[in-house]
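Here you go, one structure.
Removed: one protein chain of the complex. Kept in place: all other protein chains.
Up next, chain A:
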Amino acid sequence: MIETHELTRRYGALTAVDSLSIRAEPGQVLGLLGPNGAGKSTVMRMIAGFLVPSSGTAWVCGHDVGKEPLKAKRALGYLPEGAPSYGEMTVREFLIFILRIRGLHADIGYRRFDEVVSQLQLEGVLEQCIDTLSKGLRRRVGLAQAILHDPPVLMLDEPTDGLDPNQKHAVRQLIDAMARERTILISTHLLEEVHALCNRVVIIAKGKLLADATPAELEERSRYHGAVSFSAPGSGVSQEMLGRLPQVAAIEVDPLDGRITVFPKPGQRILEPVETLLRQQGLEVSEIQLERGRLDEVFRQITVGPANGGLTEGRG
């Protein structure tokens, strides 16, 4: 379990993390989401015991990180941002070092070593220097390091950053497989990852908690939630007619591909009436879709407000 209570970290006048209280339970993959510079890494560094908070407390498996740092660190597997590792070591040397420093060098350790190496498909590069590995492999070595001691709590700072789509898929599968009995906190700015992995999402910006919900709940906040979109090439669909439906609030046409999106009034279901209308008019529709909501839109709405969708200022 990971819990923070009013965790705050200030750098001079700047408040990087502002009274953040979050909680992740076993079996849960909690996604920490936010724009660059939102304070995601700072939060993780405080939970991992690398940074000391200005105020507030963090617990890992019930151990206060400030008061029982070693116990908390033993329960935690942590992949820091950028997956740092000792470049001059070979993969085998590095992982054995991690085993030893965690006090796992007996046969349990070596069994675990073999398991993790095959899980992350590192067999082929065990004798290579980490410096010579590709970014994706280095990230996998970092992940191996984090899960080597089979920790009950796992914290991964942007675990799929820099991986190609296949590697991303493999890492997500791995996280998914580990999620069942563990507590996992991942930070990301990739919204697809939230869909693929998380069963709860915490959105922060400028160090403040802005939302704490399931991905589905977030999608419901989207303007697109419950909207119906379809493509009807070559047929002059009458927007006027759609607009006359009592459940419809607005209609938009994509200027590029001519895709039409129909937005419902609050609480209304419009898939059926729209379909019926189209059928009645005898219009050819190539494909029709009920939208679940768009996370990217909700994310923008929450982190920068609905009015401006541009770049926000912030630290890199």
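Definition applied: a contact is a pair of C-beta atoms (placed from the backbone, for glycine too) under 8 Å apart; a residue touches a chain by one contact, two chains touch by 3 or more; residues count from 1.
FYI, contacts and distances are computed from a predicted model.
A.B. asks: Would you mind picking the UniProt name of the chain not drawn here, from "Acetoin utilization protein AcuB", "Chemotaxis protein CheA", "ABC transporter permease" or "Rubredoxin-NAD(+) reductase"?
C.D. replies: From the listed options "Acetoin utilization protein AcuB", "Chemotaxis protein CheA", "ABC transporter permease" or "Rubredoxin-NAD(+) reductase", the omitted chain resolves to "ABC transporter permease".
A.B. asks: Looking beyond the chains shown, say which of A:Gly62, A:Gly87, A:Gly124 or A:Gly243 touches the absent one.
C.D. replies: Looking across A:Gly62, A:Gly87, A:Gly124 or A:Gly243, the contact with the absent chain belongs to A:Gly87.
A.B. asks: In the full complex, which of A:Leu76, A:Leu120 or A:Ala170 touches the chain missing from this view?
C.D. replies: Once the missing chain is taken into account, the touching residue is A:Leu76.
A.B. asks: Which positions on chain A touch the chain that was left off?
C.D. replies: These residues of chain A touch the chain that is not shown: 9-11, 45, 48-54, 69-70, 73-74, 76, 78, 80-82, 84-89, 93, 97-98, 100-103, 105, 145.
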